[in-house]
Structures are given as C-alpha cells and as structure tokens.
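One protein chain is absent from this view; the other protein chains keep their places.
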Amino acid sequence: MRIVAYLLRNPLSLLGILVLIGFVAVAALAPVIAPPEPYQTSPYEIPRSGFRATPQPPSARALLGTTEGQFDIFYGLVWGTRTAFKIGLGVVLISTLIGGVVGAVSAFYGGMVDEVLMRVVDVFLAVPFLIAAMVLTTLLGKGIGPMTIALTAFGWMNYARVIRSEILRVKELDYVKAARSYGTRDIRLLLRHILPNAFFPVLVLATMMTGSMVLTASALSFLGVGVEPGYADWGQLISYSRNWIVGRGDSPFRYWYTLAFPGAAIFLFVLSWSLLGDALRDILDPRLRT
Amino acid sequence: MLAYTLRRLSFIPIVFFALTLMIFAMQMMLTPTQRMLTYVPGPDALKGGAAQVAALIEKYGLNDPAHVQYGRWIGNILQGNLGWSETARMPVAEALVSLFPATLELVIFAFVPGILGAIWLGSRAGVHLNKPIDHGIRLFTVLGWSFPVFVFGLLVLMVFYGSFGWFPPGRLSQWALVEVGGDGFRRWTGLNTADAVLNGNLPIFLDALRHLVLPVVTLSYVNLASMTRVMRTSMLESLRQDYVRTARAKGLSERVVQSRHAQRNALLPVVTVAGMEVAAMLGGVVITETIFDYHGIGQFAANAAANLDFPAVLGFALYFALVLVILNLIVDLLYPLLDPRVRLA
Partner (left out) sequence: MKSWIGPSLGIALLALSGAAQAELKNPGTLVYLWTDDIRTLDPAYMADTANTYVSINTYMRLLNYKGSEISEFVPALSTEVPSLENGLIKSGADGSVTYIFPIRKGVYTHKVGVKGADGAIAWKLYDDLTDAEKAAIAPGYGELTAEDVQYSLMRAVLQGDSFMANAVTEMITAGKYPDIEAWAKDLAGVKTFDEVNEAGLAKVHDALAQKIKVDGDKLVLVLDAPFPATLGIMALPFATSVIDREWARDQGDWDGGAATWKPFHKPEMGADKLFQVENGSGPFMVEDWDRSQKKVTMKRFNGYWQGPAQLERVVLRSVPEWTTRLLQLEAGDADVVQTPVEFLEEVGSKPGIKVVEGLPKVFGRSLFYMWPVSAVDNPAIGSGKLDGKGIPPDFFSDIDVRQGFNYAQDYQLLLDDVHLGKTVQLRGPTVRGIMGYRPDSPVYTYDPEKAAEHFKKAWGGQLWENGFEMTAYMTQGRTEAHAALSVLQQNLARINPKFKLKIQELQSATFADKIYGGGDPSAPMAYMGWGPDYSDPGGPLGAATYYLASTGLVAGMSGKGYQELMRDKFDPLLKQAWTMVDQAEREKIYAKLQEMSYDYATTQFLWEDYGFIVTRDWIDGYVHNMIVYGAWDFYPITKKEKQ
C-alpha cells in the first residue's frame, strides 16, 4: 500500500497522524478523563476552585494547575479538544460546502456566471478578516456559534477559488470531454467525473485550515470577542495567561503552566493537521512524486 | 500593460460599493439603541435614562428608514466625506491618514528581513528534503505559525525591555516626543525614521529605531514562518521540473542550479503570499500594536470594531480594499519579471 510505504518513509507524518488520533481519543473520552461537576449547566464550563485571579501551580486538585480566575487547566484542555475539533471541522466543512458550490457553479458554467461569482469572491476577500469577524461576533454575541459563523462567513473564499481552478483544469481533460460528447447530463458529469478528481487540493487545504482555525479563534479570544468566559477553549485558556507571562519580580516564569500547557496543545494540534496535510499532498499529488 | 492596470483598477469602485452595502447591512442588524451607544462614553454615561436615549436616537436619525440612512451615508461618502469616527474622535479620513504612516513604517522594517529570511530558509529546506535541517525548518515554521503572537511579543518585551532596558515600547521616548512636537522638527512623511533623516536629526533617528526593534522582530518572525512554508513547497515543486534536470545534465554546479533556476521560479507563489502578507500587515497588526504600545491602524480598526463605530469600520474596510487591490496589482505586474512564460491576461 502506497500510503503505508509513504508513512514508513516519513516518520514525521506518521507522528502527526498518531498525535491526531491521540487528540480524537481525548475528545471522545472527555467525560471519562475529566468528568464535569454535578452543578454545572454545561460540560464546557470549566470548573473553578474560587475566584482569585492569581493562577495556582499544578497540584493534586488541579493536575496542570489553574489559570487566571482559578479555572482548571487540565479540564479546560481535555474538553477544549472537543471545542477545537468542533470549530476546526465545523468551519472547514461549512466553508468547503459553500465554497465548493460557488466554485463549482462558477467553473462549470463559465462566462457571465463565472465573472459575477468571482467578483463576489473578490469583494469578500477585500473585507479585512479580523475586523469583520470582530464586528460580527460583537453583533451576534459571544459563543462558539457566532464565532463559527464569523469564521465561515469570511473564510469560504479560498475554497471557492481552489475548487474553481481545479474544475477548470479537469474540465479540459480528455475523458471529461469524451463523457460530454456522449451526452452525459451536467449534474452527473459534475458529480461523477469532475468533482472526485478536483477534490484533492481542497482536501489538502481543508486539513491545513482545520488546524489554523483554532489559531484564529484564539486570536479572537485575545481581542475580547470569542467564546464566553470560562468556556473550555484552548484559545481562551491561552489568553488568560496574558497578564501572567511576566510573572513576579523574583521569579519571572513562575506561571509558566498557564502558557505552556494550552500552548503545547495548540501547537501539537496545528502541527499534526499540518503534517497530515503535507502527507496527503505528497501522496495524492502526482506532480510531487519523486 | 497600461490597459491591464486600468482594468484592474476599475474594479475598485465595485468593491467599494459592495463593501458599503455589506457593512451597512451589518449595521442595520443592530437596534437604534445599540447604534446610539457609539455616541456616548459608555452605558454608565446614560444617566439621563430612557429620555436621554430617545433624544440621542433622534439627534442622529437612527430611527429613519433604512434606505434613508443608507442614502445619507453613501451621499456623504461620495462627496469624499467618510464621516466622523466616534472612537478616534476625529474624521475617519483624518484618522486613516494620520495612522497610516506609523503602520507603514512598521511594515517596511518588518517585511524586508521577513521575505529575505523566508527565501533563504525555504530554499534550504526544499533542497535538503527530509534531512534533519528540513525537519528542523518545518518544525520552526509550524511553531512560528502556532505560537501566539502576543506570547512571543510579551516575552521579548519582558527580556529586552524589562530586564535589559534596551528596546522600549511605544514609538518615541518622552524627550523625543517633546522635540518632535516642537518647532525645530518638520514633519514630512509621518514616519519617524524618515522624518528624522530629513531633519538631519541623528538622536531622534536612533530613538525611533530603538523603539522599532521589538515590534519589527515580532512581526517579521510571524511572517517568516508562513512565507518559509510557501517557499519550501514551491522550491520542492520547482526542483522537480524538467528544466532543472536539464540544467543539472548540462553540468552546471548545484549552487547555480538552485539559485538561478529553481529558486527564481519558486519565487512566484512566494511573491503572491508576500503580497497578501504585506496587505495583511498594512491592514494593521492589532496584537503587536497593543502589546508594544504602538498606535497604528490596527488598533484603530479593532477599537472601532469592538465599539461598533461603523463609519470607522467602513473607512478602514475601504482603505484595506484599496491596499489589497493595489498590492495584488503589483504582484501580478511582477510575475512576468520572474517568469517570462507568464503573460498578463
């Protein structure tokens, strides 16, 4: 099998996939690894052992310590895995759908339709992303839903472009022209012949973006628009470390755990998706085969 | 080429119009009371209660029908009046003009090391595919990409300012601010370094440079990571091309093959991405600006967005669209220089 052979030759990619499987496991087993407290209204609320601002170091009660406001870091990381997948996959899937439809229609019908749709894409691309996301989340309120909407609304364009350029390429291939000459209907042509072949670059893009969505979400949390306070989200955990990076006068890295653990989670998540993306591209793209 | 340029530039009015519609639509998602809030310091200042709220809504015409409000808005814009920014306390156009030089200065200084470093690192990684140096560079890029900007910024601030006192935050020291505001200093461009040179003032030039170090390092580090990725991929692709094989077969030294043939052609995608990066940076880098006490367009825009100051948000969006179109144009005009096979459509 080509895939197994590739993985054995590229230990980094293998590592990426294993880490990703690890994350999936943590997300699936979250209620077991970090069971919510009985009085919580939602398992995504990180339990807090008080209200003092100063973070506490790892202890028996809080395995990885607490961050500003006494939120349990371990719990936040575990349930944050679910949030990371939700945001990453959610945004990517919806963006792919929207972008896919727009790109496919645009490429397939060409002409005026293509011109207009691509202008629309250009307009959306001209919107300053962070600012638009901020405005949207300010309007819609904090939470994972509004954030997903904001990220999707201003993120689908790249998918449209990629799908369009791929379809344009595949459209000219001989076997597609042949199928057309047989009189195959448009939809059938699109679905059975074109899309399966145009799909791969989108897949690569999607895997890369899944990781990066988490980063963008954390930037939004830093800017004050994002999820509700105390929600299990890695980006939120990291933004809680903001005032504690400087530490105390006598020990500058005293609160390292508020940064190190969420930071490591984000880094590993992004890395594993990125390695997966690289691997997919290497496997699927015929042009890059050595 | 002129025709091509003009055609691209003619797109700008369409984008502008569409942006105004989009932002206006977002604005109309709010109730009049919510929109009124931009005109007061905060809910605490609404001591006049419901009566004051009603009076403010009346004053700014927030209850008028949507098309009337839009008409008023767009009418002003077409006359060149971008409106008043409540968050910046000045006309939107003035805010953009006064804040642009600060951001520009930052971008210029951050971009150059970024792109040069990326080209070099990306080529190294591509050439030594799957060897330790490649793995190292790949890890570095992902780390750079996923390391939150504010953490990096705060760390360098803590070490190089807090501990060593070498590179302070802000744009200028207090004494320099007084001198720059005084009569002996003439403002030409708004960029502190450039103006200091034009005024022949060495101490201020050095002071401005000192203040630029940390934000520039932070910014270029982020760009470096993402541009290196692209360069690497692109280098890999270019190294597999037939003409590279031909060059090798001709007996050219590996160095020449890499730098003159493979690398030059690998630059295309990097230039595209670089163009986008510059545009993004000119769009303001909020987090860097916040941490380093560097008031630029990013902070202005973020402030406006958070406070729903729509004239400012729109003004910024228009500015950003303009920057994007111009930069994309420059990138497209550069293509033929890098790859003679590409012709402008």
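Per-chain residue numbering starts at 1, and chain names A and B are given in the order in which the chains are listed.
The rule is short, and it goes like this: a residue touches a chain if its C-beta (ideal position, glycine included) is under 8 Å from a C-beta of that chain, and two chains touch if they have at least 3 such contacts.
Keep in mind that this is a model prediction, so the values were computed, not measured.
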item: Which residue of B:R89, B:R186 or B:K250 touches the chain not shown here; value: B:R89
item: Absent-chain contact - pick from B:L30, B:I108 or B:L198; value: B:L30
item: Per the touch definition above, residue among A:A5, A:A25, A:A53 or A:L93 touching the missing chain; value: A:A53
item: Touching residue (missing chain; options B:F17, B:W175, B:W188 or B:Y243); value: B:W175
item: Missing-partner contacts on subunit A, residue numbers; value: 39, 41, 48, 50-54, 68-69, 138, 141-142, 224, 228-230, 242-243, 245-246, 248-249, 252-253
item: Residues of subunit B (touch criterion as defined above) contacting the omitted chain; value: 30-53, 55, 59, 84, 86, 88-91, 95, 98-99, 102, 140, 143-144, 147, 152, 154-155, 157-159, 161-165, 168-169, 171, 173-175, 177-178, 181, 290-293, 295, 299-300, 306-308
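Basically, only the chains that are shown with their structure count from here on.
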item: Between subunit A and subunit B, centroid-to-centroid distance (C-alpha), Å; value: 23
item: Residues of subunit A touching subunit B in the complex; value: 10, 12, 119-120, 122-123, 125-128, 130-132, 134-136, 138-139, 211-212, 215, 218-219, 222-225, 238-239, 241-242, 245-246, 252, 259, 263, 266-267, 269-271, 274, 287-288, 290
item: Touching residues on subunit B, where the partner in the complex is subunit A; value: 11, 14-15, 18-19, 22-23, 26, 29-30, 130, 135, 138-139, 142-143, 145-151, 154-155, 158, 162, 236-237, 240, 283, 286-287, 301-302, 304-306, 308, 313, 316-317, 320-321, 324-325
